[in-house]
Structures are given as C-alpha cells and as structure tokens.
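The structure's right below; bear with me while I get my questions together.
Partial view: only certain chains, each at its native spot in the assembly.
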Amino acid sequence: MKSFRLTKMLLLTLTVLFPLCFYLIFQVAPTERIMGDVQRIFYLHIALAISAYLGFGVLFVSSIIYLIKKNPYWDCLASSAGEVGLLFATLVLITGSFWARPVWNVWWTWDPRLVSMLILWFIYVGYFMVRKAVSEKSRRARYSAIVGIIGFLDVPVVRLATKWWRSIHPRLDRQEGGLDPLMVKVMLVTLFTFIVFASIVIFIRFRISWAEERVNTIFNEMEVSHG
Amino acid sequence: MLTLIDISKNYGLRPVLRGINLKIDKAEIVVLFGHNGAGKTTLLKISAGITPPTRGRVVVEDQVIKQGGIYYLGHKNSLYSELTVMENIRFFLSMRNGTAMVNSIEETLEEFGLWQRRNDPVKALSQGMKRRLALMKGIISGASLLMLDEPFSGLDLGWKDRVLNKLMALREKGTSLFIATHLINEGCQIADRVALLERGNLTLFHDKTEVNESLIQERLRNEVCR
Amino acid sequence: MKFVGNTLSIVKKDILLEFRAKEALSIMVFLSLLLIVVFNLAVDIDKDNVSSLAPGILWVVFAFSGVLGMGKTSLSEREDGAYLNVFFSAVSMEVFYIAKVISNLIFLLFMELFTIVSFVVLFNYDALIKGLPALTLPLLLGSIGFSAVGTLFSFLSTGSRFGEIILPFLFLPVVVPVLIAGVSATDLILNNTTGGALLKWLKMLAVFDLLYLTVSLMLFKHIVEE
C-alpha cells in the first residue's frame, strides 16, 4: 500500500510537471536559429531516448536477478520494463523521423546513431518474439532474460555510435559554444519529467501484470484446496 | 538418494501435482502408476530437474549430482539418429568419464541384441530397438539413480522380460530406480514400493511385503481401469 | 584436465556428425556461394567497385550463412533430446558450451575460407588473396564473436516453438558491432593499410568477443536447464 501512495503522489506531481514541460518547451525555450521551431522536438526526443534506456536498463537488471533468484516477480518486472522501453524507443524513432524530415529533408538516413537505434529496436522486438515463442512460463522467463541481458550490451553501442563512426547526427558535447543555458535548463526539466513518467508507467504496468500473475496463483491455490 | 518435498506443479490454471512427498532410498525401486494425464511424466521430469516445480523442492544426494549419477529416459530416446549405435554409446560414456563399465559394452550390446546392428545408424533401427538402446545406455551408465518413463513401451514380450531382469540385477548392485509405467504386473513384479498418482496426489502407497499380495494388484488395476 | 578431454569428445562428435550427416558445414558453404551470386544479381559487381563492395558483401555472407549453419548444429542436439546425454553427465554445461563454440568456430572458419576463395575466382579479385594473411586476425576474432553469440542463441531458438527460424532475428542485430568492425577492418586491409585505425577495429572485435563469451558462458546453462 505504501508503494501505492507513492505512485499516487508521483502521478500528482506529473500533472504539474507535464504542463510545465510543455510550457517551457513551447514558450520559454528560445527558438533555434537555423532549424527554427522544429528544434523543439529535441526536448522530447532526448528525454524519450533516455527513458527508453531506463526501460531497457531495468529489464537488464531484473533479468539478471531473475536468473539468480528464479522468482517470477522479476520476470514480470523485466517484461513490463521492456514494453515501456520498446514503446519509448519506437517514439524516439518517430520523433527523430519527424525532426529529420524538415532538417535533413528525409524521413530516414543511414547514420550510425540512427542505424544503431534501429538495431536496438530490433533486439527488443526479438525479445518479445522470444516471449511469444515460448509458452511454458519459466522457460519463457529464462529465455527472454537471456535475450534481455545480451541485448543490453547494444545500448552502449548506441550511446557511443556518434563517437565511433562518422555521423551527421548532432552531439551535445560537440556543440560549438555549448548549448544555450536556457535550453539546457528546459532539457533537464523535460528529462526529469520523462524519467519520472517512464518509471511510473513501468511500475503501473508491472503492478498489473504482477496482479494478473497472483490472481492466477490464487486460482490455483483454490483449485488445489477444493479439488 | 532422492527426496521430493511438497512438490506442486500447475500448467497455467490447471494443477497437475498437489504437494507430492516422496523419498527414494538406495537400492530401491519405486514404481509410479496412474491414469493417462495423471502427471507421471511431469513428476519424473521434475525429479530429474528438467522441469521446475511450481512449488516445492527436489533434493538429490550430493555425490549423486556431482558425478553424473542420474540417468533419465523420457518418451524420447536421446539418441543421435545419424550416428551409429556404437558411436552413440561411445559419446555417451565419454561424457561420464569412465564412471561406466566400459569394458563390458560388447557383452552388453550382445545381451541387448544390438551387437549385429552396432555399425548401423540409429535411424535405421526399429522403434523397439531404439528403446532398447536407450535402456542399455542407462544400464551401463553407472548412474546411481535411474528415472525411466514408460521404459517398456515398444518392447516385445521377450525383451520386456529381459529388461525387467536387468533392472532387478541393477538394484542388487545398489542402484535406485524411479519408474512410471502402465503395466501393473510388470511394475509390481520389480517394485519395492508402488505409488498411485491420482488427482495430483500420491494415494495408495505400498511397500515390498504388500506389493506382492494380489489384492493390492487387483485394487491398483481397478483404480487405473476406472 | 578432464575438461579438455570432455571438450574434445564433444567436438569430435560434432565433426563426426558433420561427416555422417553433412549438415552445418555443407549448408554454410553452399549458402555462401549462393548468396554471393544473388548479391551480384542485385548489385552489379564489376572491376571498379569490387574492392569497395568486397568487405561488406563478405561479412554479410559470413553472418548469414554462419547463423543458418549454426542453427543446424544445435538442432541435432535438441532432436530426440540428445543434449540430455550431456545434461545428465559429469560434464558441466560450461564445458558443453565451450565445446559447441569450438565446433561452430571450426565450421565457420572453413566456410569463410571457402567463401573468400570463391569470391576471388568469381570476381577475379586477387587483392583478396594477397590480403589473406593480414585478414586472418580479423576473421578469427569476428568468427569467435559469431560463434559465441550463435551458439547461445541457436540453443535458445531450437528450444522455442519457432524453431531455428527465429535465430536470425536474435543473432543478426546482436552481432552488428562485430559485423561493422569486421567490415571496417577488412576495408582497411584491402584498400589502404593505415595501422592505427586497423588496431582500433581489432581491439573492438577483441572486446566484443570477450564480452559475448563471458556473458554467454554465464547464461548458457539457463537455456539448457529446462
């Protein structure tokens, strides 16, 4: 119940944070000189990317714990976090595309950052394909945990892609003169909002699937005792 | 040897096993009976550690696990169908580091009627021959605990008898056996204890002295025939 | 060093199976040839662009033929539950994994050699032969990465309902770093030899190999342990 109160509180803060974010993005943040208003996608874009990493990170950690503890609790958490991560990763691809269209004049280009992100997306689609492909519960948990662990090795690749390969995708640490301080502040607020948001979504998703799991268990117990 | 503590297993919402407790001692043969779908295969797989139970614990004596002391034979035979009989056996033994009585392979092959087929690929054997080969692997494995799921399926009458004798000889050497079967006569003949799996519980449970009473066998038969 | 002997036994068995059933290797070899031909249909390869296309095409062919071939070697373990021979034995799953990685590596290297030779012949591209000594290291490192991931995932996919077909999806995205490093290293060797950059890619290959091997080694037993 304590955790439930926490969720409630966080949800409440979100009702403040989200409007604040959008106000900051569309009213406060300065318009970028070259790209214009479309640059405002940036705040969502990067916040979504970090939230996706967060989802995959939670998946990674809970997969490891699952393999050690073999408690379905962790499998539940892993798949919930994976769903959220995949959702946000999809949104990164979409917002990126919408940004690329006016700026680079294409929906998609074969840039290392973009490709590595797409590959990451493939990996987690593969994760859910494995979950679909295995019906026996504990086996599904083990197999998907393995994919989740190996797959996470790709996240650093996405992060470092712009460093390793020649890339046209912007990098903040390469920005000449640095980012406008106001932009940084807006970005940090958006980032914070989305991290809270992603955590809550993961948590709620997890509570639902865990409740489902427990209902099933209780059903079983009933059948066991009544024959 | 093997202790099952409060083992339960559900598939989805269907409970198959409900709190099974069982202990198998050294040099003991426990035979498991039950209707189709009673959960015999499930219980054997859980005991062997191939399937995890939903609840409960399987305890196997330490020295048994360490030296590959378990041999499990399921509905499948675990044979490489492209390799010959001999190659299958050699590989099997090489995985057990000479725990096995390697020198007696030829003799055992002869006893199992597979000597002439030793250089044939397994896929060219008949149903019954494959089963025989899989059983033979268990017997030469040197394992101290054998778990056999319907070991006699596909064997003809003659081979069934011979395999029964082999299994009893194995017990004399201190091996424990956990067998699931539908054959009541044969099962009771070799069992030290029999168990009946019914609605997820082990009902009926008899040891040596009782097993041979025809009354018990009659009851078993009635139970399984219902 | 019992585990060396066990590893060798498993590798020997795999090679025997390959001779007997001609599965993984012949599939890899033919598929690579076919892929090159099909690639040529899609992208006209000629004297002018061959040196820029060669690295990419070669590594894609290695990855594709490799993953399909590796799927086959684990299928022969799953069929009829043959891997249970190792599961219930004195040999640990880590040793089993290492042995399978070695078998797959051997098949991969054979296939790669064959692919390179056919590529040279088909496109009359001698630079590839001259670069072969320098290519050995990136090829070896890349193949180790392929085999480490491929062995793990091929067991995973054959244990799932989809069978081998899910394997390419899991395998290809994960080995993309190896693929890119391999392509880049090969490009440098074939088209200009500036040592520094090459070292960077080789390091990257080595790091990923190590990463994949250690992680897979820890994960493998969870796949097989139903």
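Lettered A, B and C in written order, each chain numbered from 1.
Note that contacts are C-beta pairs under 8 Å (C-beta built on N, C-alpha and C of every residue); 3 or more make two chains touch, one makes a residue touch a chain.
As the structure is a prediction and not an experimental result, all values here were calculated from the model.
Q: How many of each chain type make up the complete complex?
A: A x1, B x2, C x2
Here is the rule we use: only the chains that are shown with their structure count from here on.
Q: Of the chains shown, whose Cα mean is nearest the mean of all protein Cα atoms?
A: Ranked by how close its C-alpha centre lies to the overall one, first comes C.
Q: Considering A-B alongside A-C, which chain pair is linked by more C-beta pairs in contact?
A: A-C
Q: Tell me, please, which chain's centre (mean of its C-alpha atoms) is farthest from the centre of chain B?
A: A
Q: How far is the middle of chain B from the middle of chain C, if each middle is the mean of its Cα atoms, in Å?
A: Each chain reduced to its C-alpha mean, chain B and chain C end up 39 Å apart.
Q: What whole-number Å value describes the gap between the mean CA coordinates of chain A and chain C?
A: Here chain A and chain C have centroids separated by 32 Å.
Q: What's the distance between the Cα centroids of chain A and chain B, rounded to whole Å?
A: So the centroids are 49 Å from each other.
Q: At which residue positions does chain B touch at least two other chains?
A: 52
Q: So which bits of chain C are touching at least two other chains?
A: 225-226 - these are the residues of chain C that touch more than one other chain.
Q: Applying the document's contact rule, which stretches of chain A touch chain B when the two form their complex?
A: Going by the criterion above, the answer is residues 70, 138, 216, 219-220, 223-224, 227.
Q: Applying the document's contact rule, which stretches of chain C touch chain B when the two form their complex?
A: Interface residues on chain C, with respect to chain B: 2, 5-6, 9-10, 13, 16-17, 20-21, 76, 79-91, 225-226.
Q: Which part of chain B faces chain C closely enough to touch in the complex?
A: 45, 48-52, 66-68, 70-72, 74, 76-83, 87, 91-92, 94-97, 99, 121, 143
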